[in-house]
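All protein chains but one are shown at their positions in the complex.
Naming follows writing order (A and B), and every chain is counted from residue 1.
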């Protein structure tokens, strides 16, 4: 087809590259170290590996135009955002959305536009509702988040760095992943998972302030009657992207929610691209099997969308 | 074959309908709202969708005789039980068992007949053993259950509604699903899952009385040496159904248990039909793969049994 599919060696690259191959693409891996390379070699993950000796940002220098990049969480965390977003890269998805994801104020603005039920938020400790969870800028895997049950705990743990103070909701974590397909004109529900975080998910915990560092993901499936609310939430999110960004939502996104005991769904974050929670659903989630009837993981779903876009001469529609 | 397979749009309908299709049946969905319909349309779940504008009970009016209904949890929760059980519906499974499942006294009676190890139970707060869990009538997803560690907590939270007070066992939840096949004359172990409940399964919980509202299910697999006890429990349950109801146990059922640290298995509930915990095992559970060697989820297993019953002219044996 002329195009290769490439990504950075982290986050969800194994599934992205295997999915690209399953749909017939050649694959390129951009890799920051020899140690990291060994992992991808064990899985024979890529047709071509390009070493980034100067770090992730070297991607911008070594990139060639025949590669369609699939952005994931490490793009958001480790690349210089402004430079990266304005660079002449062919990148799958709604590029501008990565900026909204990375900026707390824009993020909240978009979630409100989508009419999602969100916990109350403030940047001013004086306005905090308790219990609260305190989050610093960026998406570095949940490290340095903390929960404070009252004013005193908040004061003790707060640093000078600007921080979002979010109302803490008692309930269970559900991370719902969607795929908005322009080629098939539909919103698919891909799967739901639970983030496995240290040390908050330890069963016996002697940490004074348990952390929210992401270690992995656990599969779950929703009570089926909740799907209608989650579907509406996904649709409203796509509409909000169109309204606020003036662009279609393309491909995978994730709404990160707490479901309380009254089945209220509180969305406290979103990700505007593939999330690592989809990794547990290789080669299938229950929902992807129901929809496709054969192996279909998120990396493959992305490649399928690209293939269909290429075949109908609409590649510009899925790399916006 | 002449028969269609149908069910209500909730609970485990996605898997039921996809399973029916996989075994060659046409499918009918009975759907209570347009919002709900969208979910099933996204999955292209049914060949035919019949709207129930007056609510679930309208099923009894719109039902036609060529449809084999697959009952699930929403039948038990939302249909007028007496009317529904006596209606001239062609329904897979052991219909009378749904009544035993819905009635706390009958439920306990059947579990005792099956020689299951059960927590002590009483309807009289004076006779409660502590800690205890208090359960109101019906199976509405665990909402309004609560745990009391002593007499004081019990008094504070108890309402006037009649409630079952069950001894609370410290241990881990295991929901074991079985399939009793008359066509193949065997009891199959399908899978085990963990209910994911809000807010009891929250990792940090600021709720005064954490709820047991079902949000989803998480897959698990048993320590293999426990299978012999679980198998015996399943066999004994089938015998008890025959003794007490005078009918064969047909198809899926679930024993809902707590396993304590001495590996005692305490059964505190059963479901006499497909449970939502099987949804996580689409297209396979480890056990179903071991048994069939290809995709086999519970919805498909049901349809396979029906197909084999039709082929051998025994449809009346599996719709009792």
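Operating definition for what follows: a residue touches a chain if its C-beta (ideal position, glycine included) is under 8 Å from a C-beta of that chain, and two chains touch if they have at least 3 such contacts.
Fair warning: this is a prediction, and the values are worked out from it, not measured in the lab.
Participant: Please pick, from A:83, A:151, A:207 or A:262, the residue that touches the omitted chain in the full complex.
Facilitator: A:207
Participant: From the list A:227, A:282, A:296 or A:318, pick the residue that touches the absent chain.
Facilitator: A:282
Participant: Which of these touches the unseen chain: A:27, A:181, A:217 or A:291?
Facilitator: Within the whole complex, the residue contacting the unshown chain is A:217.
Participant: By the contact definition given up top, give the residues of subunit B that touch the hidden chain.
Facilitator: Subunit B touches the missing chain through residues 131, 147, 149, 168, 170-174, 186-189, 192, 194, 197, 200-201, 210, 218-228, 231-232, 258-263, 284, 286-287, 289-291.
Participant: Since one chain isn't shown, list which residues of subunit A touch it in the complete complex.
Facilitator: Counting only subunit A, the missing chain is touched by 10-15, 18, 35-36, 38-39, 42-45, 74, 141, 143, 196-199, 201-207, 210-219, 276, 279-283, 295.
Basically, only the chains that are shown with their structure count from here on.
Participant: Report, in whole Å, the distance between the mean C-alpha point of subunit A and the mean C-alpha point of subunit B.
Facilitator: Distance between chain centres, rounded to whole Å: 34 Å.
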